[in-house]
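All protein chains but one are shown in place.
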Amino acid sequence: MSTALKLENLSKTFEVGKRMFRPPKAMVHAVRPITLEVEKGETLGIVGESGCGKSTLARMLVGLLDPTEGVIEIDGAALDNADPSEFGKKIQYVFQDPISSLNPRKSIKQVMEAPLKHLHGMDKVTRDARIREIFASVNLREEFLERYPHEFSGGQAQRIGIARALAADASTLILDEPVSALDVSVQAQVLNLLEKLKSDLGLTYLFISHDLAVVEAISTRVAVLYFGTLVELAQAEDIFRAPKHPYTKLLASSAPVVGRPLTNPEGKATDLPDPLNPPKGCAFAARCPKATDICRQSPPPLAVPTGEAGAHQVACYHPLEEGEQIFG
Amino acid sequence: MTFLKLLIRNRLAAAGAVVMALVLLLALITPILPLPDPDVTNTSNRFVKPFSEGHLLGTDHLGRDLLARLMYGTRLSLAVGIAAAIFAAIFGAAIGIIAGYFGGKTDNIIMRGVDMLMAFPYILLALAIVAALGPGLTNALIAVAAVNIPFFARNIRGVTVGIAHKEFVDAAKLAGEGHLRIILTEILPNVIPVIVIAMSTTIGWMILETAGLSFLGLGSQPPQADLGSMLGEARSALITNPHTSIVPGVMILIIVMAINLLGDGVRDALDPRLRSGALTRPRPSTAVARTSEIPKPRETGTMVLTDLETQFHVGQRVYKAVSKVSLHVEPGECLGVIGESGSGKSVTALSIMGLVASPPGVITGGSARYDETELIGAPYEKLRRYRGDKVAYIFQDPLATLHPLYTVGDQLCEAIRVHHKVSKKEAWQRAVALLKQVRIPNAEGRAKVYPHEMSGGMRQRVGIAMALANDPDVIIADEPTTALDVTVQAQILALLNDLRKERGLSIIFITHDFGVVAQLCDRVAVMYAGRIVETGPTQAVLDDAAHPYTRRLIACVPELGEGRRELHAIPGLPPAVDKLPAGCAFAPRCDKADALCQVGTIELEGNGTRAVRCIFPETKLSEDVA
C-alpha cells in the first residue's frame, strides 16, 4: 500500500485582534502540529466537536487556507502554497452545506463543466460525455443538468456536489460533514453512494464529521481531534469500543444510543478551554478524572502506549485499559 | 420573466412605470414637438399666467414660454440624473467588488479611502468639487456622481464579502477558475440584482441632487435651464408669481415620485426575501380559520391535542404542514415526537400556543386543551397569560432565541415579572436561583452576562431556566439539543430528565434522533408528511415497530459500536406537503405498498396504548387494552 496523503507537522494559527503597528493581541492555535498518513484506498475518519479545528484542517488540505507551518504531500509530492487549480486535480472537497456550495445563478451543467474545462481543458464533446458518465455513477438523471440549484432537495444537491468533485478526477476527496445537513433516511443513501464510488473508482477519503456512529460506519481508521490536537488514532472498530484517551471515552459514552439508559457522564457542566488563554499541558486535563500534575505541565505526545503492540496511538500520559470506566 | 410579472403585479410600481415611460417619451420627442424656442426672451410678455393664449403654462420673468422650458429642462434633468447614477453605479460597484472579493490589505486601503470620502457631509464634497471645477452642468454631474460612488462602493462591498465567503466560490477555486473568471461568473451575477436595486432607489435622489446644485446656481448656467435652475431663477418672484416656481417644482416631484415607485417595485421584485415572504411581520398569535367544529377530546392529560391542522398559505399554494394530529401528555410524562425535516413536528409544537409565524401559517382546525381550556382560537390576552406561565417552550438554537442585547438575568426577570407582581430585586434573586437549578456555576456572576458571552451549552441551560421560571405544567421542547455537541447534549438531556422527575413536568419533546427518544421519552409519536404514522410506548415501538416507515427509519440510524458496515437506506424522498398523494404518504417509498395504499384515507388505528396508520403493519398490535 502506498501513501495517498501525508501531513507533516501541519498547523494553523490565527491572529486575533490585528493592530496596525503592533503584534496582534493574541494567537489562536486552531490546529496544532499534526502528523498523519492516509493510505491509498483508505477512509480516514476525523471526529471532533465544534471548535476542534476539523474544518480548518480540511480547508488547508485543499489549499483554501494556507498552513502556518508544515508540509502536505499528495501522492508523494509536496503541495504547499501551490495555486488551488493545481490542488484541484489531486484532491477535491465536498462541502457541508450542499445548497450553498452551488452558485444559485448557474445551471447544474455550468457547475459540472467548470472543473472539466478549467482543470482538464476538455472540449465540449468530451465534456458532455464525461458529465453523462459521472451522472450515471452517482444516480442522477441527465435532465437535472438544465436545472438550477434551488430546485433540488438537500440529498440531490449533495449528490451534485459529489459529482462535481468527481469531475475533477482527483483520487483523494475531503468530505467535510457531507451528511450532517441531511435527514437520516437520505443520509444513508449518500453514505452508501460514497462507499460504492470509493470501491469502484479506487478513491481515498478523509471523512470529517461530528457524528461518531456515521464515522465509525464508513471509516477504516478514525482520528479524534480535541481543541486542535490529535488525541487518538486507531482502527474504526476499536476506537469507540475500546478507547484509550479519556476524551474519546467521554464522546463514546455521551452519544445517545438506543438501549442504553440516559447518562450524563461528566455529571456537571463543563466547557472547552478558552482559545485565547489555552492551558499549558493537555487541553482535556481540566475535564479529566485521571489528570495528574504532569498532564497540566506539558502536552502528551501522540504515540502507541509503551508495552503495547499495534497501531493504536493515543496522546495521553494515562491511557485507559480496555473496559476501564472513568465516567458516571 | 418572473421579475417582470412581479413588477406588473405591483400596481403602484406599474403606475410609476407608466408615468416614467410617459415622461421619458415626452423628453425624447421634445425637439420635434411644436414648441417655441425655450431661450427666446420677450420682456414685454413677462409673467403671463398659465392657460393663456399661446402659453399653456404661462411665461417666466424674461417672458420665455414655460412649457417649452419645462420640457427642455426635464430632458436635461433626466439625462444628467441618469448619467450620474450610471456613472456612480459602475465605478462604485467595481470598487466595491474588488475590495469585497480580495479582502485583506486591498480591502483595507480602498475602504479607508471610501470612509474618508464619506466623512464629508456629501454636499460639502460636491460644493468643493464644483468650486474647483467651476459652476456648470457637467461639473455638477461629476460632483453628484463622485459623491455617490462611496455609497455604492460600501453597499456593494458588503454584499460581495457575503458572497465571496460562500462555499460555491471555494468550489469554483477548486474547479480551477481564476480570480477574474470567479468575479465575472460567480460573484457578478449574484451582485447585479443588488446594483440594480441600489440604482433604482438612488436615481431619484441623484435627480434631486443635480437639481439642487442647479437651484443654488452652481449647475446649469443661463440661458440653458434644467428643472433646478428654473426653480432657482423663479425664487425671487415666488410671492408675486408663484406659478413660475410651481411648474418646475411639481415636475421634479412627479418624476422623482414615479422613479421611486418604480424603484421600490424593482427592489421588491428582485429581493428574494420579499418573494419568499420573509419580510412579513408575524402576528402576535397564529391566525385561526376553522373549517369544522371544535372536536371533542378523545384522551385525557395535562395537554391534549385533537385533530390539529396547521397549514401554510403562500400565494395560491397550500402546504398541509400538520394534518389531523392528536397527542396527549400526562403529568410527569415525556412524550417524544419524532420525524425528519418537513414532517410537521415543529409546526405541531408551535401551533399549541399560537407561535407559528402568521402569515403564512394558519391553524385550520382541531383542538389543543390545557387543563380543560381550549387554546386554539382563544383570545390573544388569554393565550398570552398561559404562555410561559402554564405552558413554556425551549427552542433549538439558544443563540438566536435569546435577545442579544439584554443580560441573561434581565431576560429571566422579565419572564417572571410578566406573570407575577414581584419587585425587580426579588425577581433577580429568583433568576439567580433558577440559574443554580439548571446547574450553572457561579450563577450570581453569570446572570449579569450577555448571551454571546456564553457557550452553547450554557445558553441552552439559560433557555431551560427561562422555561422553568414560572413553574409551568407543560414544557414543549423543540429540538433543544440539536445545535449542541454530544458531550453537552448528554448534560442537557440529563438535566431535563432530573427536572421532570423533581417537578412532575409534562414534556413534549420534539426531535429527529432515535437515540434521544429512547433515552428520555416514555411514549413516542412518529410523524411523516404532517401525519402521525405510529404511536406507542417508546420501548415497544423501538423493539417492534409496526409502521414500515418507523421500522426502516430506525434501521437507517447507524449505531455506535457496530463497526464498519453498509447502512440501510430508504430510497426516494418524502413528498412535498403541498402535493400530498391520496392514501399513505409513504406508499411510493414502501416495498410493502400495493394499490390499496394509494387510495382514500388510512386511519390511525390501535389498541389503546399503541396505534399505527398502515394497512399492512409490520407487526400485529395485540387486541387487549392495556
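Chains: A and B, in written order; residue numbering restarts at 1 for each.
Here is the rule we use: contacts are C-beta pairs under 8 Å (C-beta built on N, C-alpha and C of every residue); 3 or more make two chains touch, one makes a residue touch a chain.
By definition in this document, contacts and distances are computed from a predicted model.
K.L.:
The complex has one chain missing from view, so what does its UniProt entry call it, picking from "Alpha-E domain-containing protein", "Glutathione ABC transporter permease", "Aminomethyltransferase" or "Carbamoyl phosphate synthase large chain"?
P.N.:
According to UniProt, the chain not displayed is called "Glutathione ABC transporter permease".
K.L.:
With touch defined as in the header, list the contact partners of the absent chain among those displayed.
P.N.:
B
K.L.:
Using the touch definition from the top, which of B:Ile123, B:Val288, B:Ala540 or B:Ile615 touches the missing chain?
P.N.:
Selected residue, touching the omitted chain: B:Ile123.
K.L.:
One chain is left out of this view; which of B:Leu4, B:Ala132 or B:Ala595 touches it in the full complex?
P.N.:
B:Ala132
K.L.:
Using the touch definition from the top, which of B:Asp39, B:Asp107, B:Asp371 or B:Asp397 touches the missing chain?
P.N.:
From the options B:Asp39, B:Asp107, B:Asp371 or B:Asp397, the contact with the absent chain belongs to B:Asp397.
K.L.:
Among B:Leu238, B:Ala433 or B:Ala576, which one touches the chain that has been omitted from the display?
P.N.:
Hidden-chain contact among the options goes to B:Leu238.
K.L.:
In the full complex, which of B:His419, B:Arg439 or B:Arg523 touches the chain missing from this view?
P.N.:
Checking the options B:His419, B:Arg439 or B:Arg523, the one contacting the hidden chain is B:His419.
K.L.:
Using the document's contact rule, name the residues of chain B that touch the chain not shown here.
P.N.:
Spelled out for chain B, the touching residues are 112, 115-125, 127-135, 204, 208, 211-212, 215-218, 228, 231, 235, 238-239, 242, 245-246, 249, 252-253, 256-257, 260-261, 264, 278-282, 284-285, 353, 355, 357, 380, 384-389, 392-393, 395, 397, 400-406, 414-415, 418-419, 450, 452-453, 466, 469.
The definition used in the following text is that only the chains that are shown with their structure count from here on.
K.L.:
Please compute the C-alpha centroid of chain A, do the same for chain B, then give the distance between them in whole Å.
P.N.:
Taking the mean C-alpha position of each chain, the two centres sit 33 Å apart.
K.L.:
Using the touch rule from the top, collect the residues of chain B that touch chain A in their complex.
P.N.:
On the chain B side, the touching residues are 166-168, 170-178, 181, 185-186, 189-190, 340-341, 439-441, 455-458, 461, 485-491, 493-495, 497, 512-516, 518-520, 542, 552-554, 556-571, 573-574.
K.L.:
Note which residues of chain A are touching chain B in the complex, please.
P.N.:
Touch residues, chain A against chain B: 49-50, 59, 62-64, 84-85, 87-88, 92-93, 95-97, 100-106, 111, 114-115, 118-119, 153, 155, 161, 164, 167-168, 183-189, 191-192, 195, 210-214, 216-220, 236-237, 240-241, 250-266, 268-272.
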